[in-house]
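Structure record follows, encoded as C-alpha cells.
What follows is chain A.
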Amino acid sequence: MNGQAIEFKRVNKWFGKLHVLRDIDLSIASGEVVVVCGPSGSGKSTLIRCVNVLERIQQGDIVVLGQSVTVPGLNLAKLRTRVGMVFQQFNLFAHMTVLQNIMLAPMRVKRVSRDEAERTARALLERVGIPHRADSYPANLSGGQQQRVAIARALAMQPDVMLFDEPTSALDPEMINEVLEVMTDLARDGMTMMCVTHEMGFARRVAHRVIFMDEGQVIEQSEPEAFFAAPKSDRTKQFLSKILSH
Partner candidate 1 sequence: MQYQFKWSVLWSGQSAGWLLQGLITTLELSALAWILAVCLGILAGALRTVTFAPLRAAAVFYVEFFRNVPLLVWMFFWYFGVPPLLPRVVQDWLFNHGAEFWAAVIALGVYTGARMSEVIRAGILSIPRTQFEASLAMGLTVGQAYRLIILPIALRLIVPPMTNESLNLLKNSSVALTISVAELTFQTRQVETYTAKAIEALTAGTLIYLVLCLGIATVMSRLERRFAIPGLIARVGAG
Partner candidate 2 sequence: MKRWVTMFLMLAVAAAVALPAAAQEGTLDKIKRTGVLTIGTRTGSPPFAYIDKSNNWVGFTIDLVEQLVKPAVEKEVGKAIKIEKKESTPPTRIPLLTSNAVDLIAGTMTDTPQRRESVDFSLTFFYTGAQFMVKKGSPIKSINDIGGKRVAAQQGSTNAKIIREKVPTAQLREFPDQPAAFQALVQGQVDAYTNDGIQLYGLKAKSPKPDDWDVVGDFYSEEPYGMAMRKGDAKFKAAVDAGLKNGFESGKYFDLYEKWFGAKGEVPYPMTPQVKAYLMKQIGK
C-alpha cells in the first residue's frame, strides 16, 4: 500500500466548550510508525480515537485509507475492520476465552469459517508468544499477557492500520517490555502504526516520527533522533525533561 494511510485536515473538536483539538494537520504514510506523546489532557488520546470514529470531529476532515470519516451515512463497521485498535485497559471480553476473543470479529464481521478463524487465532497467539493460554479466560492472565491477546485480537482482522492508545500505561513495569517487543515486531513487519505512548525508548528505537502535542495542538514533529537530541520548542523540552528524568 502506497501513499497516505491517515490524513488529518484542519481538524477541530470540542467537548462542550473545551477546545480539545485545534487545527490539526497531519499525515501518516503507509508503513510509517508514528509515536504521539504529550502531557495528559493534551488531546493525544482524543486524536487517535477520532481515526476510527470512537469520537466525532466537528470541523475539518480525516481521511483513513482513502475514506473520509465525515461522509454522511458512512459504514463505520466496515472502516473499523481495516483499523485495529489496542486500548490502555486491554478490554478483553471477560466471558470469552482467549481464543474466542480473537475469533469473534473474524467470524461475526468477516464471516470467516470457524476452522479458519481458529487457525488464524492460534497462529497469532504463537506470534505474540502465548500459544499455551488459548483456552484461558482473560481474568486468569497477567496484564502483559492480556495486552498481547488484545493485540492478537486486533490483528485477527488483518487491519491496514493499527492504533495504540497508551498500551503499556496500565501495566506493571516488568510486563511493559513483553508488550513493546510485540509492537516492535509488528513495526518491523511494516505495519502502519499510530501509537500514543510515553515509552520514549520504544519511540527512539522503532518510530519513524515522533509527534508532540499540547493543549490540543501539534507543537512539534520530527524524526526520533532530532526530536530527542534537539527539541525545538520549550514545551517539548520541559515535557522531555520530566519524562526522561526517571
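If you want to know what made the cut, all candidates are chains of the complex that A comes from, given by their letters.
We take it that contacts are C-beta pairs under 8 Å (C-beta built on N, C-alpha and C of every residue); 3 or more make two chains touch, one makes a residue touch a chain; residues count from 1.
As the structure is a computational prediction, the values presented were derived from the model and not from experiment.
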Complex partner of chain A (touching, any copy) among 1 or 2: 1
Interface residues, chain A side, partner candidate 1 - complex: 52, 54, 76-78, 80-81, 83-85, 87, 89, 91, 93-95, 104-105, 108-110, 137-140, 153-154, 157
